[in-house]
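Here the structure is laid out as structure tokens; the discussion comes afterwards.
The other protein chains are all here in position, but one chain of the complex has been omitted.
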Amino acid sequence: MNTLFAAVIPYWGQSLLRVLGGLVAVLLPAGTIVYLFLFKMMSFMQSRLGPMEAGPYGSLQLVAEVGKWLQKEDIQPTNADKPVFKMAPIIVLMSTFLLVVVVPFGPDAWFTDLETGIFYALAVSSISVLGILMAGWSSANKYSLLGGLRAAGQLIAYELPMVLAVMGVVIQAGTMNLQQIVVAQNAGSMFGIDTFGNPYVITQFVGFIVFMIAIQAELTQAPFDMPIAESELVSGYMTEYSGFRFLIFFIGEFATAGVFAMIASTLFLGGWGVPFSWFGWTSMDSVANWMNVVGPLVVFTKMMVLTFLIMWVRFTYPRFREDQLQRFAWKVLIPVSLANIMLTAVLKVVF
Amino acid sequence: MAQVPGFIKGLGITFGTMMRTFKNGANTVQYPHEKEAPPVRARGVIALHQDNCTSCMLCSRSCPDWCIYIEAHKELAPPRREGGKPRQVNLLDRFDIDYALCMYCGICVEVCPFDALFWSPEYEYSEPNITDMLHDKTKLSEWMETVPEAPALEVGADKKKK
Partner (left out) sequence: MTILNDPVSAKLGNRQQLSYIASQAADARLNVELETEGMTLNIGPQHPATHGTLRIIARLDGEQVVWAEPSCGYMHRGYEKLTEVRTFPQVTSLINRIDWLGSFANEVPFILAAEKLMNVEAPPRAQWIRTILFELSRIANVSLFLGDLGVQLGAITPVFLAFRDREYVLNLIESATGGRFHPNFDRIGGLKDDLPAGWIDETKVVMKKLRNFCDEIETLLFGNEIFQSRTRGIGVIPRDVALQYGLSGANLRASGVDWDLRRDQTIPLAYDKVDFKVWTHPDGDSFARCWVRLQETREATKIVDQLLDGIPSGPVMAKVPKIIKVPEGEAWVSTENPLGEMGYYVVSRGDLGPFRVKIRSASFNNISITPWLLRGVYVPDIITILASLYFILGDIDR
């Protein structure tokens, strides 16, 4: 596969393109999310306009903010565990980059096409826990420590419902390859009607809800933002970070939101594809080549819709308490997703 | 009838506010580009009508944090009527208000027996240097142009009181 590049570009060129593509796939959504949702949507929900001065309608605000953060002094607490302190934000951001690797953007536009793509994605997403725990521990600050411990407990607890929610999709699609999951959704038919394909958001609605709640918690967005909890823990594990390191955490937060939304859209909304029956395609091989260009835009649109949901919830709800969150994960989400798996498995066998 | 859960209604509130902001614009004002007019009574800055001031020092003494500085000297002025005795008048040498100290309580304006001090709603006089917040008598007199008419009173107010 990857016929588009393989014939003409040497291997190092491909690698370079992939790195650039990865940067674009992570940073472009992150910037858009920050501007569109964090700056503008939040402001509009609070009946104000948000940043208006930098660029037209404040569109260059993020650039200005990055410039500001880059100028700031890089402060490290005296008692901090310096190497760990410096490494932590990079690990957090790294997990985002590792995640985007498996997201397919078109029939040939992908970075890697792992057979166990979703398995890999779930595995690397938990690396960020490590970074957060490192940040919390090495800061030599009690608030950071509390934040880091809360984050670790929360992220591990919500990993499980996320995996279980994905399980339903995997059972229904019969594959762990994200590319195949996309094809299965777009080429399939629902109740005999194949106009809309078979986006799993409908058949796996419970799984979708559980997955969205779980990624909300994974991203530490309100109502699950106790690790940061600015009114209790000042800024949680990020308290002692300033300047560029804080910027990495900040970008990492929203980039991860974007990437998780991409994965959710791949799993539940049909990813890069449009229903194949619209253009008379039947399988992966017959998909037109222009889908490689349109596909990323389709993913981007679906990602934006899901991020809107994430952010909307974030700006509306107060946060849970740590024990309530754990209770919610173990007593509600996990049983629900287990039941969902069971039902899916039964139905899969029946039909 | 099943009740809509509270967390769904909450989402409705934020979405509604967003739509209202799209349609009717925000409640905020983009300050340097557009400005809100402060109310007529707003206590922005104190203006000095120099001719009325007799340097009686009442304002300076009644100021709760003593931020008004007055210096004056006595002079003989020509008599009002032909053949009268020359009058003694107080001439103002210095009338400073230190706005870095001022609490904007308005007591000085109130106690002034000769209507020499007025409130003006102007508020844009911040300075990068704190010593520039000390307004001298020429600067205070310049504010006189911005002093508005006192507003009409609400129904039922005692008209006789001046």
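Note that the chains take the letters A and B in the order they are written out, and that residue 1 is the start of every chain.
In this text, a contact is a pair of C-beta atoms (placed from the backbone, for glycine too) under 8 Å apart; a residue touches a chain by one contact, two chains touch by 3 or more.
Just so you know, these numbers come straight off a predicted model, no measurement behind them.
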Omitted-chain contact residue, chosen from A:Lys68, A:Arg321 or A:Lys348: A:Arg321
Residue among A:Ala30, A:Met45, A:Ala80 or A:Ile310 touching the omitted chain: A:Met45
On chain A, residues whose C-beta touches the chain left out of the figure: 42, 45-48, 142-143, 146, 222-223, 225-226, 229-234, 315-324
Absent-chain interface as seen on chain B, which is shown: 5-7, 9-10, 12-14, 17, 27, 38-43, 62, 64, 103-107, 110, 119, 151-158, 161
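As a working rule, only the chains that are shown with their structure count from here on.
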Chain centre separation (chain A, chain B; CA means) in Å: 54
Parts of chain B lying in touch with chain A, wherever the complex brings them together: 7, 10-11, 13-15, 17-18, 20-22, 26-28, 30
Residues of chain A that touch chain B when the two form their complex: 41, 43-49, 52, 312-313, 315-317
